[in-house]
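With one protein chain removed, the remaining protein chains of the complex are shown where they sit.
== chain A ==
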Amino acid sequence: MDATITLRVDGEERRLTVDTRTTLLDALRDRLEATSPKKGCDHGQCGACTVLLDGRRILSCLALAVAHDGADVTTAAGLGSGDGAPGGELHPVARAFVDHDGFQCGYCTPGQVCSAVGMLREAEAGWPSHATADLDAPVSLDDEEIRERMSGNLCRCGAYTNIVAAIREAAR
């Protein structure tokens, strides 16, 4: 069963016909050549496929493309300026990952960066987390808060210490 949908991907309007079974992740990677979101577990457990959907971080492997007709999708490649082309500016969160060596193999990194960008917006909006002692108090992003809020992104290389350092700096 096919359906024709429109997605705005990293600022560019894309129209495509998909089998209804296509996940947003597969539509991005296999149909639209947007390969920065990665397929890790494909079951919502690792966070490698994280993108910003209408500004909020979600797992693209558990989203059906057909259910998000008209949505605005930002991948890690679309976060900076210059569409990721040489000479473009990295997003400050991506820059911090580079500066702090917040990766080894890099496979989880686009998901980590998108997740961190979404997470910083959530903290900015005053959303509490499981690590927040007082649900009514303003959010202060200490390391415990960063770790809890990023717990949906796994890094098999174990670069967590530097990931936390990168996000800590980006949060300033």
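Note that a contact is a pair of C-beta atoms (placed from the backbone, for glycine too) under 8 Å apart; a residue touches a chain by one contact, two chains touch by 3 or more; residues count from 1.
Going forward, contacts and distances are computed from a predicted model.
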Query: When you check the chain that is not on display against UniProt, which of "3-isopropylmalate dehydratase", "Xanthine dehydrogenase family protein subunit M", "ABC transporter permease" or "ATPase" does it turn out to be?
result: "Xanthine dehydrogenase family protein subunit M"
Statement: Out of A:Asp72, A:Asp99 or A:Glu148, only one touches the absent chain, namely A:Glu148
Query: If the hidden chain were put back, which of A:Leu64, A:Leu90 or A:Val164 would touch it?
result: A:Leu64
Statement: Where chain A meets the left-out chain, the residues are 1, 3, 19-21, 23, 42-44, 47, 50, 56-59, 62-64, 66-67, 115, 118-119, 122, 125-130, 132, 135-136, 147-153
